[in-house]
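Encoded as structure tokens, the structure appears first; notes follow it.
What you see is the complex with one protein chain gone and the rest in place.
Moving on, here comes chain A:
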Amino acid sequence: MSLPPLVEPAAELTVDEVRRYSRHLIIPDVGMDGQKRLKNAKVLVVGAGGLGSPALLYLAAAGVGTLGIIDFDVVDESNLQRQVIHGQSDLGKPKAESARESVEEINPYVKVILHKERLESDNALEIFAGYDLILDGTDNFATRYLVNDAAVLLNKPYVWGSIYRFDGQVSVFWNEYGPNYRDLYPEPPPPGMVPSCAEGGVLGVLCAAVGSVMVNEAIKLITGIGETLVGRLMIYDALEMTWRTVKVRKDPEGEPITELIDYESFCGTVSEEAQEAASGSTITARELKEKMDNGEDFHLVDVREKNEYEIVSIPGSVLIPKGEFLSGEAFAKLPQDKQVILHCKSGGRSAEALAALKSAGFSDAVHVGGGVLAWVANIDPSLPTY
């Protein structure tokens, strides 16, 4: 959809800016007018992670005058495979600060505003109010619905991108002119159904493909050129190497968005069944180690996927992925005369498998809170984490 420019042009570009942006200025569709609009634009990037990294780098290089960065996390080694705005020397540093340093190195004319906090229902409207446009590159459904609803309430456009393994999806949601995220996905998948990148992995370079489309759309919205992705969902398959677009329209029977809600409970990070099963049936990594040292007879099952098991595992564990518990296949593989102890990476998936196991009659089964990560942290720090 072709739309009017989102941002008024700045009064002028300095001589230094003209030199820097000359390759934009000589494109007729961008020109002096478009570059002045970029200079005047205030863009907020939610999450300085996989998508936020290329997005921030290119928004900065393109000359977006004010960039807001919201991220509460610190740089971890496992981020560096794809989060190219951070480097080796940034390990342990807040991502927002590390991202600011990279942005300032790329373009000192960009004003950076840091929000080193978690985006929540009680701060989203206030933070968003200071920006013309928002880019959503967060890593969880709860924040994605929060970003959507806040943008709808403030009638602001936002560029949405999400990634998983080899697949990417991108769109522009602007309730005034087209559908919003809830018209596409009215509610999130059930908890545990769709893995995060931390659980399922992501091809690093996928972030560049999807992140660059997000910036492309941001530039078009700010300057008012081209056909934006309002009303269209773009789907990228990096294995088949295809880009497809499908039309999206407003759901005439969709629930109107009137206020921000509790998004953790809306998305139910852990299902109620899992919470109930885990309550009173959770042991710590240390308790597991004690059971081993005492020579207790139990059956330790790792419910993660094979690739994860190959990276690191708890000694003596056997692998039966969570899906086999949900389908019921797993039960025949388990002993009836021994206690079954489940674990996963951090305790979420094992709680779900535990719920299925208990309803199948394995009443004394337990799971390990914190999973293999807690084992590495508390029992054997020589093992790798991921």
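The rule we apply is simple: contacts are C-beta pairs under 8 Å (C-beta built on N, C-alpha and C of every residue); 3 or more make two chains touch, one makes a residue touch a chain; residues count from 1.
We take it that contacts and distances are computed from a predicted model.
J.: Absent chain per UniProt: "Dihydroorotase", "Amino acid ABC transporter permease", "Sulfur carrier protein ThiS" or "Aspartyl/glutamyl-tRNA(Asn/Gln) amidotransferase subunit B"?
T.: "Sulfur carrier protein ThiS"
J.: Just to verify: which one of A:Arg23, A:Lys247 or A:Lys306 makes contact with the chain not shown?
T.: Considering all chains, including the one not shown, the answer is A:Lys247.
J.: Which residue, A:Leu233, A:Ala274, A:Val303 or A:Ile341, contacts the hidden chain when the whole complex is considered?
T.: Spelled out, the listed residue whose C-beta touches the missing chain is A:Leu233.
J.: Considering the whole complex, which of A:Leu184, A:Ala209, A:Ala238 or A:Leu383 touches the chain not shown?
T.: Of all options in A:Leu184, A:Ala209, A:Ala238 or A:Leu383, contact with the hidden chain holds for A:Leu184.
J.: Check each of A:Gly161, A:Pro321, A:Gly348 or A:Gly371 against the chain that is not shown and name the one that touches it.
T.: A:Gly161
J.: Determine and list the chain A residues touching the chain excluded from the picture.
T.: So the residues of chain A touching the unseen chain are 47, 49-52, 136-141, 144, 161-164, 167, 169, 183-190, 193-194, 196-197, 200, 202, 233, 235, 244-254.
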